[in-house]
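Only one protein chain is missing; all other protein chains are in place.
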Amino acid sequence: MQRHRQTKWDETTSEGHEPLLSEKDSTRHEPEDTYLPDDLTRDGIELPSLSEPELVRHYTRLSQMNYGIDDGPYPLGSCTMKYNPKFTEDIAGSTAAAIHPDRDPELSQGALQVYHELQDYLSRIGGMDAVTLQPPAGAAGELTGILIAKAYHEHNGEGDEREEILVPASAHGTNFASAAMAGYDIVELPADDDGRVDLDALTEAVGETTAALMLTNPNTLGLFERDIEEIADIVHDAGGLLYYDGANLNALLGRARPGDMGFDVMHFNVHKTFATPHGGGGPGAGPIGVREGLEQFLPTPQVRTDGDEYTLVEPDESIGKVHGSMGNWLVLLKAHAYISRLGDDGLTDTSAKAVLNANYLAERIDLEVPFEPFHHEFVASAGETDAADFAKAMLDNGVHPPTTKWPEIVDEALMTEPTEAESKRSLEQLAAAFNAVSDEDADTIADAPQTTAAKRIDQTTAARDPTLSWQQLSE
Amino acid sequence: MTMERAHPTREPIPQIDDLAQAESGSPFTPHDADDVAEMLAAIDVDDVEELFDIPDPVRYDGSFGIEGESEQGVRRRLERTLDANADVTEFLGRGHYAHYVPSVVDSLSLRSEFITSYTQYQPEISQGFLQVLFEFQSLVTELTGMDVANCSMYDAATALGEAATLADRVRAADGSTILVPDYLRAERRAVLENYTDGAGLSICEFPTENGMVDPDALETALDEDVLLVYVETPTTDGVIEEHLGAVGSILEDRETLFCLGSDLLALSLLENPATVGADVVVGNAGVLGLPNAFGMGIGLFACREEFLRQVPGRLVGASEDADGDRTYTLTLQTREQHIRRERATSNICSNQAWVALRTAIHATYLGPEGLTDLADRCTRLPARLAAELDEVPGVSAPANDAYHFREFTAEIDGDAEAVVSELADRGFAVHQRGEDAIQVCVTEANEAHVDDFLEQVREVMA
């Protein structure tokens, strides 16, 4: 079995594996002869000052103590860590893309055309009537979508009564937080025994106070909500809207569209489905699509065209803005490039291979997967072993582990999403890592990881006595 | 012996790329036909389609009408599209600034271990990025003078929105007003309104004088209901605020937070926010590390220690591993959406981590002296350009009697719209401000073009 081994520097000092910038140099500089008078300037600042060679070595060493998709499989469930094509980075780096957001639209026709084309692509892929690219992340997309639902109900004179958002218990945490940020009360829906939305519970929960139901499909167990048409009817009959969380759209590309399932509003996670790199936690982008009748509430500006020229338009009853300008432009540009490269065939093949890979991987591992039939991801149970410990032991077996302990409906959950970009050989390597840990004794698992740059990290001390900067470290 | 050679035909020669794609569907799925057959056999299924548990009525059998292209084809098409962006020299600012980004920033930040990694949920294998973010937090802490800084918000506008809801959470007494200056960009205000709508807060404006806070007017606008007062330096109009200390004194004994908006470069030189009494500092960190990116940025967020438990977004802390070595990890995660759900301090999950990496590299490349010198240059360049513009007949600059950072407004005799448009035709982009003013931004990135710019302004105004 091939196992990834991380580079680390074996002579660890009190400064850790790689000294902080501030430990390499700390220079206090007090400005003199400034143009500004002294009472408008500060006394000085103290920061590291490194030569370029030292700087390059510092960050190169840090990169070697970090695991990326290019190192090996990264099967975090619901995160869709797929391969990020390199050519998209070259396009994003072109000087013609480096423009100021306040240019007159006449001077930014190229960027606006990219926006318009991507709006169009996403409308078709999601089965939606209009798309905005402004939300800078998935959670921002959720907030935008819920604000649109709110504007819709206010427009209908029902803003005050409809004060609840329904969210399945197994939903992403952002769903709850985004709805709360928009001022809504949350009603949590239990799952039925099959792991899907419980229709009886839904029927009981919806009513005149319902603003919307937020749903992920396939859900976090990888299961398709088979009753989606009935769910849509129940919510719509009560006057509510149906919101689609696009985190798991990779499973459905070219095979089912949220718009056709009855969803009114949806977000796309372009950093998941459309292969833009996650960059260690961002930037992402969270465009949203809406069905006909909601486009007047979209954020301002919308990019429109008469076929000749691209213009910026404020929708009639726009909710306003969710980002200071047009969202994460460079990320959107990469998503456009990816979709253009794949086209219909590539997109449809993506969902096929994503689902095939998840099924093949699940078949090859020795753990129980309680809920089926899953699609692009599955949730295995670590059984008697703590799932977090299981994950640490997987690190020693040379792969990045899956998402752990969530969704809670599965005991000691290992939520696993290999994505379409893993080869059969790579899936076998991943399966071997799962199985090796299953056979390991409790002590080995408890002591893992031993091979990574850092051994098991003490989370408790970090939280009890937060040390959040080198200034606090030296206090 | 004679060799038989094929005769060239006039049929199109298939692209190699297209051939590969036709076979696999996606160029980024590694499976060949044998792989698929073996995998299907292993899971005892005849066809991949059987794996999709999608009821017929909601199945999609249509086509998006998007035709895949070769890599070369996509690059050519998008590069051609982007070329439709006019080739103008930008003298634009108002919250989005271009500085020269050294090559080490691209070279290091594009290392795939960084850019293709995820949020550091497994810290033992993600020490590199965690240390990067810890160092970023430390840089922001130093430059803002605050006690704690997070790993980033989306941009300056959303950071301001988060500051407002933090003010609402930390205050014991009732209150629902956020007080902002009249110069606040409409876009930032619009975001602020959406971030505070759910909490039932209202946004009110206070008037400024000569582009700065008028302490008397601010005091008049204040009442018990005000949760937070927001002030910028430099302002969106480029004015360096001269009354920060007065604002701090006014707010010192009130249950009203003082939120200062700035950017990391300006902060290396201007008054220390902690010294003037700021409680929260927000703004744009992307002035370092990012070129102009059509408004993509990174929001900075720093505040006093007492608000730590209410900070939005991710925080990286130092800890020890099982060997007792210093290590880094995401911490205080119970504030965040994946644990606290509807009671989280914010819904933010993905942030701008990779931009934070770029910002940290750029800031460290410059070092304290480089930063301060560049900031000083950003006070001299607009002063000189304003003086030169002021000599052009029909132009009065700067409009505000103040020190400026990077940019300033200039009053124009005549139609500002026509002047801006004519300058664009001559290859220069500036902001139009109302009917009779323009705003001009100058940094080291465009200073080489200042003489040409002045020449064109003279001709347009003639």
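Note that the chains are named A and B in the order they appear, and that numbering of residues resets to 1 at the start of each chain.
Simple rule for what comes next: a residue touches a chain if its C-beta (ideal position, glycine included) is under 8 Å from a C-beta of that chain, and two chains touch if they have at least 3 such contacts.
Criterion: contacts and distances are computed from a predicted model.
One subunit of the complex is not drawn; among "Probable glycine cleavage system H protein", "Cox-type terminal oxidase subunit II", "ECF transporter S component" or "Glutamine--fructose-6-phosphate aminotransferase [isomerizing]", its UniProt record names it "Probable glycine cleavage system H protein". Here is the thing to keep in mind: the chain we left out touches A, B in the whole complex. Per the touch definition above, the residue from B:A186, B:C204 or B:I339 contacting the chain not shown is B:I339. On the side of subunit A, touch with the chain left out of the figure occurs at residues 405, 459-460, 463-464. Residues 309, 333-334, 339-340, 343 are the ones on subunit B that touch the missing chain.
Just so it is clear, only the chains that are shown with their structure count from here on.
If you average the Cα atoms of subunit A and of subunit B, the two centres end up 18 Å apart.
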